[in-house]
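Below: the structure, in structure tokens.
Our next item is chain A:
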Amino acid sequence: MEFFNKIFVYIAQFIRETLAALGFTPVWVEMGMGTVYLVAILGVCTLAALFYVLWERKLAGYIQYRPGPNRLGPNGWFQTVADAIKLLTKEDIVPCGADKAVHLLAPVFIFVPTVLALAVVPFGEGMAAIDLDLGIFYLIAVTSLSTIPIFMGGWGSNNKYSLLGAMRAVAQMVSYEIPLVFSLLGVVLITGTLQLQGIVEAQSKVWFVFLQPIAFLIFIIAATAETNRAPFDLPEGESELTAGIYTEYSGMKWALFFLAEYCNLFIVSAIGVTVFLGGWQGPFLPSWVWFFIKTHLLFSFFIWIRWTFPRIRVDQLMNFGWKFLVPLSLANVFITGIGVYIYYNGLGW
Partner candidate 1 sequence: MENKINYQEMLTGKFGDKVVINAEKSYEVYANADNSLEVLEFLKAEGLNFLADISSADYKDYFEVVYQLYSFDDPDHLIVKVKLTHDNPQVTSLTSLWATADWLEREVYDLMGITFINHPNLERILTWEGFEGHPLRKDFVSKSGRK
Partner candidate 2 sequence: MKTQTYTLNLGPQHPSTHGVLRVVLELDGETCVGSKTHVGYLHRGIEKILEDRTYPQVIPYTDRLDYLAGINNNLVYVQTMEKMMNIEIPERAEYIRVMLAELMRIASHMVGIGIYIMDLGAISAVFYPFIEREKILDMMAHLSGSRMTFNYMRIGGLAHDIHSDFKPELDKFIVEFPRFIEDYHRLIDDNEIFIARTKNVGTITAEKAKSYGLTGPNLRACGVKHDIRKTNPYGIYNRFDFEVPVGEIGDCYDRYVVRMKEVEESFKIIQQAYKELPDGPVMAKVPKLIKPPIGDVYHQTENPKGVLGCYVVSDGTPKPSRVHFRRPSFNNISIFDEIFIGHKIADIIAILASFDFVLGEVDA
């Protein structure tokens, strides 16, 4: 049991020892380990994206009374493989009048925050590539970077739909960053640490979703907005802006945007699980299995939301963010602060 729980930790240890035994200096060992982690993270993120693209199609099909992809491979599970290969071989179109460099760099940059964020996510007990002391702070800082490539993509395409989508994306992602951060702050107040492993361990008795239900709700809403998913999919807004920021992207560049969207959603689900749903903690099964089960359920919940709700309008989005979510999340932090103070100091009489 303990072995399975820590199997990946042991593998990492084994590689580290092998590298050291081969006579590399510690610096090179660290570099080697970094490469190993990077490959692992890229693997996780690509696999997760490929899996979840199909899972979304299947789950959407289930919601819509139909089977979803089921012909290619066992029950259709190779469908996204075919899609990915096809996208690789599609013609790459750069519209005339586009800012070529920006247009090219946007889909490359969109993956940077994704990979950076996954570096600190604790996939299991002791299973984070880097366990930073400022884990949550780092996560917030890194994920907010993804606004920039999206705006680059919209700006560089020389298309009005793209530009409109990009404008909406920036407004939306910047506004919803704030409630997102505040919703996480409540948890940080309780645990007194920014370290993700610490937060998970603090939930061994009770998950923070029960201590911070409002924060969890705010987190879910803000996270949906951050990842540009329905009902907050205004930047893409299929029925309004044809394909929004992605209108002029074809082939692999578009595929990168698409994969990044799913990776981001995966990260957001992972953060939600880590901070509110007890992370990798759970009985009987190895810790990383628990982590993936919980993330999967949260991800499925996001899919469920997406295929149920209509899209909201841009001014309603801003109103809701600034006039409702921000005050609510502030109040939540305030009340949590008082609660924590009372818990540690008593009422003073």
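Keep this in mind: a residue touches a chain if its C-beta (ideal position, glycine included) is under 8 Å from a C-beta of that chain, and two chains touch if they have at least 3 such contacts; residues count from 1.
The candidate set was assembled so that all candidates are chains of the complex that A comes from, given by their letters.
Small disclaimer: the values here were computed from a predicted structure and weren't measured.
K.L.:
Given that all of 1 or 2 sit in the same complex as chain A, name the one that actually touches it.
P.N.:
2
K.L.:
Along chain A, where are the residues that touch candidate 2 in the complex?
P.N.:
Contacts found on chain A: 60, 63-66, 160-161, 164, 230-231, 233-234, 237-242, 307-316.
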